[in-house]
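All protein chains but one are shown in place.
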Amino acid sequence: MTNIWHNAGARGKLLCLLLLAVLVATPLAADRYLLSVLILVFYFAYLGQAWNLLMGFAGQLSLGHALYLGLGAYTATALWTLFGIGPWLGVFIAIPVAAAAGMFVGWLGWRFAIEGVYFALLTIAFAEFTRIGFDHLQVTGASAGLFLSVNSPGSDKWWNLGGGPLLYYYLALILAAGATFLVAYLRQSPLGYRWLAVREDPEAARAVGIDIFRARMIAMLFSASMTAVGGVFYGFYYRNLFPSQVFDIGRSIELILAPIIGGLGTIFGPVVGALILTPLGESLTALMEALGINAPGVKLIFYGLMLMVIISLRPDGVWPWLARRLGLSGARK
Amino acid sequence: MPIDHRKLSRRSVLAGTAAGAVLLGAPGIVRAQTKALKIAVLLPRSGYLAQAGQSCHRGALVAPSVLSDFGHKVELVHIDMESNPDVARTQAERAINEGAQCIVGAFDSAGTLAIAQVCEQRKVPLVVNIAAAPQLTEQGYKYLVRNFPTGGMLVRNGLQQIQALIDTTKIAPKTAVFLHANDNFGMAQRKGMDALFPKAGLPFKLLESIPYDPKAQDLSVEVTKIRGLNPDLLLVVTRAADAIKLVRDTVRQKFQPMAIISPGAPGLYDEEFYKALGPLADYHVDALPWANPKSKVTQALEAAFTKQQPKYRFPVECFNVGFTFDALLIAADAFKRAGTADGPELMKALMATDLADHAMIGPPIKFDAKGQNVDIPSSCVQNRNRTPTVVLPADAATMAPVLPMPPWQGRT
Partner (left out) sequence: MAITLNVIVQGVLTGLVYGLMALGLSVIFGVMRVVNFAHGEFTVIAMYAAFILFEMLGLQPLIVLLPIAAAFFVVGYLLQRSLISPFVGRAEHEQFILLVGLATVIVNGLLLVFGPDARPINLPYSFDSYAIGSLFIDKVRVYAALGAFAVAAALFLFFRYTRTGTAIRACADNLTGAAVVGLDVKQLYAVTFGLGLACVGAAGTLMATIADASPSLAQAYTLLAFTIVIIGGLGSMVGALVGGVLIGVSEALAGFYIQPSMKSMFSFALLIIVLVLRPQGLLGRRL
């Protein structure tokens, strides 16, 4: 950890600390709407970090991360509703479940040399397959959904992941910040260098004796496990789960937008992307209202256009450019 | 200073940095005592539920003028939740920040539950217009009332209506197949069906219950399967556009049941259904809660709707429009009795609701301890001349039911 800190540069250190301090203090001043938006920002930043590990560092495109999100969410919430096992314990069961799924997908894909778009399609196929499976799984309510009560004994206590916005705010903040530090740490580790080598040139990496398969599998292990934790958060934040919502391909797509827009393979990319996209959606809603445009769809048209504009202007993402502007080092791809 | 506060809050979001948040003054919930009740109406007007969401929205648009004629004052804020629970949740927070004292919504269960979390914590009542998941009123929400039947209630009442239909038309079906969409609404009804049908004592046998994929591109295989079973009755729970595919494939495969009956699903009475199928859309029956053509509230609502929304037909829209209107009426009525928009007080008044005059068929609206209106009867609505027409119960009916339905051939 000290290593990253040394490399950050004085400005970077200052900015990092300042941002964290501001975010920790925000609930003192912010209203609940802002908090709810920030919770989403952190949530997407966190998931973005998880996905970025696999794509940004190990170079493997997954379009099926909803699989790990959904498995994590369903495992923990089902343990709680069916057996009364609390989420702090349940998360340690949710992680291996999702990790196992991830390892299986990875094993199948990389053992059989499925790469690029083909690998992406493989991940979609597994996520969709599982979605339909859960649509029929009676023990978790099938397509009718799984519901968490709000007033059963202890369900509103923090140790059962129930409570007001502050709990979720700080939890999401800790997740996002923790993931960012973890990613920063991994990036500097020997493992991180192996990932980058594998991403940049698999053949050369193999030539210098890196076990490509192993490196990718470890990336998947981290990525799927972290995503599962995000799923647990999702399940207890919304307190209801439907396979058609949580396993949907739309979920997989929305969670990869932030890291790509922010800057793939960078440490702060997913954070910056989430800080741009979620508020963008909210402010477009506000803008439409201010302009008196109440036609459904207009906001999403602008949202889609913004995606196209950003990726056309900043194909490497916003963060590398922003970091240069701010005079921060270490933001290169 | 509610307005300044809102601007600040937005600008900080626009800036996209949390740093802006610190600049915000101490906010707190602003609930100025005003004469009109400020209601935020959250509906899925885009996304995959857009069709139903926009139909409900038309009900919300016409409501204020009708309510004011009945002596209620409401101010509505219309919010699109994009068929997305994330949006539903943040927009509910925003609406309450901006002074909404009550929320009405949100057509589907996932979105409604996302809003319920917010309402529960902020002590702002949520009046559910449409959402059938039984769990909504079983999870212990204290700031939620629902004037809409659960999946189980829909099936129970629907089966009663089917019995009445058989008695009235003297048809003698021996067999039936139940086809349902495998989504949260369809599955809630399936569970109701599994539990209630064996006890309902209907004179026909249920051969099979078939779930179908709501993302299916066509229902040709499903119909082939049903044709093989050859039931007298086809009981269906469809999503809007699926009903079209179902009837079309049934006609093409020359399968002729005595009737196609739905225990309360959308689809069979939508405008798109009539446009797509023409005369083949006629004679299907939906057993579901319906607007009471003989109620003075409904008549006022219809008059206002026809004037404001000339492109749409009230009899076709009246399910979504009626339930959305009634939800707003319930909120406005509670506000009048409470004399305040204060959350707990308003909620107390909501729980004490006893509202005789409303748009949908049924006895006075009341809520049980869980916030559920347990007495929302279904009626039989039959498509006649491309218009959904109440045919049962007799006191609300404007036509007599006709079954078995005339054969497909010779309808065009």
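Some points to look at:
Going by the order they are written in, the chains are A and B; count residues from 1 in each one.
Following the convention adopted for this analysis, contacts are C-beta pairs under 8 Å (C-beta built on N, C-alpha and C of every residue); 3 or more make two chains touch, one makes a residue touch a chain.
Small disclaimer: the values here were computed from a predicted structure and weren't measured.
Which of B:Leu37, B:Ala50 or B:Met193 touches the hidden chain is settled by the complete complex: it is B:Ala50.
Interface note: of B:Asp213, B:Asp342 or B:Asp357, the residue touching the hidden chain in the full complex is B:Asp213. Listed residues B:Asp86, B:Asp108 or B:Glu222: the one in touch with the omitted chain is B:Glu222. Of the options A:Cys16, A:Ala30, A:Met55 or A:Leu275, the residue whose C-beta touches the omitted chain is A:Met55.
Residues 55, 61, 108-109, 112-114, 116-118, 120-122, 124-126, 128-129, 132-133, 135-136, 249-250, 253, 256-257, 260-261, 264, 295-298, 300-301, 303-308, 310-312, 315 are the ones on chain A that touch the missing chain. Residues touching the missing chain, restricted to chain B, are 46-48, 50-51, 53-54, 182, 210-213, 215-222, 224-225, 227-228, 240-241, 244-245, 248-249, 251-254, 270-272, 275-276, 278, 280, 408, 412 (touch as defined at the top).
Just so we're on the same page, only the chains that are shown with their structure count from here on.
The mean-CA centres of chain A and chain B are about 34 angstrom from one another, to the nearest whole unit. Those residues of chain A that touch chain B in the shared complex are 19, 22-23, 25-26, 28-38, 40-41, 132, 135-136, 141-145, 147-152, 164-165, 237-240, 242, 244-245, 275-276, 279-283, 285-286, 294, 296-297, 299-300.
Residue ranges of chain B in contact with chain A, taken from their complex: 5, 9-10, 12-19, 21-28, 45-46, 50, 53-54, 78, 80, 82, 85-87, 89-91, 93-94, 96-97, 109-110, 113-114, 117-118, 120-122, 133, 135, 138-142, 151, 182-184, 186-188, 190-191, 213-214.
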